[in-house]
Each structure stands twice: as C-alpha cells, then as structure tokens.
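Heads up, one of the protein chains got dropped from this complex, but the rest are sitting where they should.
Labels run A and B following the written order; every chain starts at residue 1.
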Amino acid sequence: MSDHGGPAHGLAARVRHVEALLEQRGLVDATELDRALAAFLARASPANGARVVARAWLDEGFRARLLADANAALPELGLSMGGGIQEQRLKVVANTETTHNVVVCTLCSCYPIALLGPSPTWYKSESYRSRVVRDPRGVLLEFGCTLSPDVEISVWDATAESRYMVLPRRPAGTLGHSEAELAALVTRNGLIGVAAV
Amino acid sequence: MTERFRPGDRVLTSRADPVHHTRLPRYARGAAGTVVELEGRYPLPDDRSRALPAEPQPVYAVQFPAVELFGADDHQVTLALWESYLRPLSEEATRGE
Partner (left out) sequence: MSRINDVGGMEGFPLAGQELNEPPFHADWEAHVFAMNAALIQRGCYNLDEFRDAIERMPPQEYLAASYYERWFHAITALLVDKGVLTVQEVSGD
C-alpha cells in the first residue's frame, strides 16, 4: 500500500527491512545485489541504442542483419540483450517514408532494458499505455512529433517475450557526419517512437 | 511442435474472458488480424503464473488494423500472441464483409 506524506522514507525502510530478512535467510546477498545493479547500469543505456542506429544508417549490411535478427547483430557492436533474468528477443522496427513505428506495453511496461536501461516513467504510465494504441497520432503530437497524414503509424504492443526498438529515419543534412555524430542525434524518445529521431 | 500459423495467415483472437493472468489484452479480444512472423516458442504465461506445467508454444506477431480493434482510425497495432490465443479466421467468417 502506498504511503503519502513521507512515502519514500517509510517505503525505503520497509524495503531495507525485507532485504535484510532475505539476506538472513540466505536468499539474497546485499553485496551481490549492489554489484549486479552497478553492472546493469554501467552496461545498459540509451547510448547503446543510438550506436546501433548510427551503425545501421551507415552500413546497409548491418541494417539488414539488424532487421532480420537483432540479437545476432548486436554483438557486432559488442552489445547484447543478455545479462538479465534471461536474454530477450529484440525486434528492431524501421521507420520509412510511409511508416512510423511506436512501441508500448499496454499490460505492464515491457521494454528492452537489457540494452537501453530502465524505461522512462511516462512509458510506464497508465496514460501512455492506454492512449498510444488508441490515438498514436495524438500522443505523438503531444510529444512534439507531427507526422504527415500519408505516413501510417504502426504501434507495437510488447505483450510477449520480444522487446521492440525503433530504427528512426536518418535525418536530412547529415551526409558526412561521423558515426559518433550520428549517434548523438538519436534520442531515447526516437528509439521508442514518440520522436522522429 | 510445429507451428499452426505462417506469415500472412489470417487469424481471430479468443473472445474468452479469463479469470487468470493472460497476455491477450481486452482491446484485442475477438479481433481479426494477420500473422506477421513467428517470434519464438515460449511457455504460456496463463499457465506459468499458476504454477501449471507449460511447454513452449509458438508466439506470433499479429497485426490488426485500428478499425478492427476500435471501429475507427487508420493506424495498425501489432501484438505478440501465443498460439493458444488464436484460431484460423475461416473463409466463411470473412465472406460478406
């Protein structure tokens, strides 16, 4: 049950209490928990997604391999969807001139955290989860993303074991950009699909 | 086990209202869609959540037009659905649409 008015303090104490009990029972190890957390945060972040996108923009072969089997392509960049409870299947969906993709998990908040780290709070909200399957164009507009009426929107609801990531279109005027410069253009919102890039 | 459906197949989702955990959202019940691809084989969450034995079964990405789900709008929604949630959409059911 949530507390309000000193919620974090009460809850923090309760979490520590349960963790201590579990440690006493030998079910968790606090040092191991800290280590696993630090390792996860060090390896998983939106920057990984940005690198994948930049490489796909520059290398047609990589792009094709990424779209065909993302899990097999990630190791080419030293990345993976492993390290968590189990390795999850990543499906990368490419935006085109006629299709714009956007990702959601209406039932909870499934997201490719092994690659990108934790999802943003808004992604987990009832508001986003309820509305983007019903009115994606309206939701995108609220995020500042206006699409031409000829562009069809394709919403992906992560209801099973696959985790989805959008491959945005390469922005115009970026010829000659280095891979790092291209990666710097890619936002987390673009990888979810609520922004153009 | 061999999968029942292939990309391009037309399928209909279950209309059932389960009393247990499931991964077929209410908005996609009783809807006609098209199989996009086989995503893999995984044990059914409906059973796993109740500690029932669950052998892996095919999971498909299935695409639905918004108008099929909500009666309006021009976008598509693709869901990842266990084979247990799906049955073939018969020709008879589509005749007269």
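Rule of thumb we're sticking to: a contact is a pair of C-beta atoms (placed from the backbone, for glycine too) under 8 Å apart; a residue touches a chain by one contact, two chains touch by 3 or more.
Values in this document were obtained by computation on a predicted structure and should not be read as measured data.
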{"item": "Sole contact to the chain not displayed, among A:L37, A:L141 or A:A180", "value": "A:L37"}
{"item": "Subunit A residues that touch the omitted chain in the full complex", "value": "1-2, 8, 11-12, 14-19, 21-22, 25, 27-29, 32-34, 36-37, 40-41, 84-85, 106-109, 117-118, 120-122, 124-131, 133-134, 142-143, 157"}
{"item": "Those residues of subunit B which, in the complete complex, touch the missing chain", "value": "17-21, 25-28, 45, 48-51, 69-70"}
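Note that only the chains that are shown with their structure count from here on.
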{"item": "Touching residues (chain side subunit A, partner subunit B) in the complex", "value": "89, 91, 106-107, 133-137, 152-162"}
{"item": "Sites on subunit B touched by subunit A in the complex", "value": "23-25, 27-28, 39-40, 42, 59, 61, 63, 66, 69-70, 73-82"}
